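This structure is in structure tokens; I'll ask about it shortly.
With one protein chain withheld, the remaining protein chains of the complex are depicted in position.
Moving on, here comes chain A:
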Amino acid sequence: MSTSVRSDPAAGRPAAGNPGVPVLRTLAAHTWWMTGRRLKVLAKQPAFVVIMLVQPAIWLFLFGNLFRRVVELPGFGAGDYLDYIVPGVVVMTAVSSNMWAGMGLLEEIERGTLNRLLTTPVFRSAIMNALVAEQAISTAVQVLAIMLLGLLAGADYPGGVAGLVVLLVAALLLGTVFSALSNTIGMLVRQRETIIGVNTLLLLPLTFLSSAFMAESLMPSWMRAIADANPVNWALDAARAAMTADPDWGVVAVRCGWLALAAAAMVFLSTRTFRAYQKSV
């Protein structure tokens, strides 16, 4: 999920009070505590959790009804629009919720909790891993909810469980790209307005410059060119290739590979920024 971050001065030696406990186990424990700590905050805000789940439901309902008849366009290539937009809504949700990750990190910086943790023996990489893990867990919950909702609304998943697993993995990788980006921006600018601005600017173009709601074959050619370079579209290509009755595993592997690379690059960038942050304290 996260690339391993070797910024620990503590790596290579057992952590506090546990002489002999292998470093990896301690790192795992620290990551678990740091993630649990963030998830508990989420659990204490039930209204937020409800909104997290209702928003994709609304999108599924709105887009599903509004654009239902686009499948009738010649060359669209899909039989049922609901089947078509389940991955679209999943991917859009992954982008839109992970984009806000930087807000949480900014809050930790402003509250001083990040600095407090940094004066304790907690593994520095556990703090970074937790940021990724927290986002991945909440994204996974959202994705599963959308899949279930789609099923209840009558969507077909001809690719079966394997197709859905690919959709989930692609959504998590894509989410990591955007949460790491958001964390980087948050640490760099330390300003909520910038995060809000960037998100507002990016969400719709990223979504509509992909095959989320409209078949790529029906896009103007310049749009298709942009879509090819859009990680959101990579996730959709992978998911759509896996969710058919006759999956194209080559496309799945290549697209997921690119996504994994992009995610690794973004996590790397956010780790570098984290070190720069530590210098600015």
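The rule is simple: a contact is a pair of C-beta atoms (placed from the backbone, for glycine too) under 8 Å apart; a residue touches a chain by one contact, two chains touch by 3 or more; residues count from 1.
Following the convention adopted for this analysis, contacts and distances are computed from a predicted model.
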Name under which UniProt lists the unshown chain, selected from "Fe-S cluster assembly ATPase SufC", "ABC-2 type transport system ATP-binding protein", "cytochrome-c oxidase" or "3-(3-hydroxy-phenyl)propionate hydroxylase": "ABC-2 type transport system ATP-binding protein"
Selected from A:Trp33, A:Phe61, A:Trp249 or A:Phe268 as touching the chain missing from the view: A:Trp33
Among A:Pro22, A:Pro121 or A:Pro205, residue touching the chain not depicted: A:Pro121
Absent chain, residues of chain A that touch it: 8-10, 13, 15-18, 30, 33, 37, 40-41, 44-45, 111-113, 115-122, 278-281
